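The complex appears here minus one protein chain, its other protein chains still in place.
Presenting chain A:
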Amino acid sequence: MRRPPDFARWWTLSPVTVWMIVLFLLPLILVLAVSFMSRNIFGGIEYTFSLDNYIRYFDPLYLKILWVSCQLAFLTTVFCLLIGYPFAYIIARSPAKYRNVLLLFVIVPFWTNSLIRTYAWIILLRTEGVINTILLHIGIIDKPLTMLYNDTAVLIGLVYTMLPFMILPLYASIEKLDKALLEAASDLGARPRQTFWKVTLPLTAPGIMAGTLLVFIPALGLFFIPDLMGGSKAILIGNLIKNQFLTARDWPFGSAISIILMALTLLFIAVYVKISKDKAGKDLM
C-alpha cells in the first residue's frame, strides 16, 4: 500500500485548522480572558486580573435570571416533548410510502427563518392581531385579549421555533424501534400502557435525550424571542449577555455570563454523553 505524500494531508486539513483556531478557538479564549478583567469608566476593558465578575454573578438578581431562563428552557423542552412524542410516533408508524413526505413537512418550517416564525406569532397574538379580530367579530369577546408581551407568549414562540428539533431525533429513534419487541410484550400479557412504559419509552430514550439537548441549549440563547414577544421584565440569560455587550458596555461581565452559559451547556452535553455511554454499555451486556 502506498501512502499519499504528506503535502496532501497538509492542504486538506490546514485550512480548517487555521480557520477554526483563529476564528473560533481564539475568540473563546479571548472571552475567557476578558471575563477575568474589569470594566473601566469609559466602558473599555481594564487589564487586571480579578474574579469580581463571577462573584458579581452570584447576586440574587442575576441568579434569578439564570433560574428563570432554565425554567423557561425546561418548559419549552417539556412542551416540545409532550407535543412531539405522539406526533413522531404517529409518523414513524404511518405507512412507509407516506413517511418521507410527512417528515419533509415537519422540516420545511424548520428551514425557514426563526425570526419570521416569531413574527408570524406576533401577527396572530397582538392586540390588533388576527385572533383578537376574529374573536371580536364573532362576538365571543367584547374587548381585545392581551396575549402578547408576557411569559406565555415567549413560551409559545420558543416551543414553535424548537419543535422540529425535538421531532426529528424522536422520529429517528422510534422508527428504529423493533415492532417485534412490542408484539412480544403484548403476547406475554403486557397491557398497552405497560408496554409503553417498560419497552417503548426506554428504547426510545436516546431520541428523547438528543431532542432535549437540541431544544434546551438553543432555548437558553434565543434572545430575540423574549425581546420581541416578552414583556419588559422578560429578561433571560441570552438578553442579559446581549445587553452587557451592546447596551451596558460591560464586556468583562458579559464575558463572564457567557462563560457560565457555556459551562452549563458543556455540563449538559457531558451528562448526555455519560448517560448514552452507560446505556450503550448496558445494551452490550
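Throughout what follows, a contact is a pair of C-beta atoms (placed from the backbone, for glycine too) under 8 Å apart; a residue touches a chain by one contact, two chains touch by 3 or more; residues count from 1.
The rule is simple: contacts and distances are computed from a predicted model.
Asks: For the chain that is missing from this picture, which UniProt protein name fits: "ABC transporter permease subunit", "Phenylacetate-CoA oxygenase subunit PaaC", "Type-4 uracil-DNA glycosylase" or "GMC family oxidoreductase"?
Replies: Going by UniProt, the chain not displayed is called "ABC transporter permease subunit".
Asks: Just to verify: which one of A:L61, A:L181, A:L201 or A:M262 makes contact with the chain not shown?
Replies: A:M262
Asks: Of A:F36, A:Y62 or A:W251, which sits in contact with the chain we cannot see?
Replies: Final answer for the missing-chain contact: A:W251.
Asks: Which one, A:L23, A:I138 or A:A180, makes contact with the chain that was left out?
Replies: Per the contact definition at the top, the residue touching the missing chain is A:L23.
Asks: Take the complete complex as the reference. Which residues in chain A touch the chain that isn't displayed?
Replies: 1-2, 4-5, 7-9, 11-13, 15-17, 19-21, 23-28, 30-31, 34, 83, 86-87, 90-91, 93-94, 102, 104-109, 111-117, 119-124, 126, 128-130, 132-133, 160, 163-164, 217-218, 220-224, 227-228, 238, 241-242, 245, 251, 254-255, 258, 261-262, 265-266, 269
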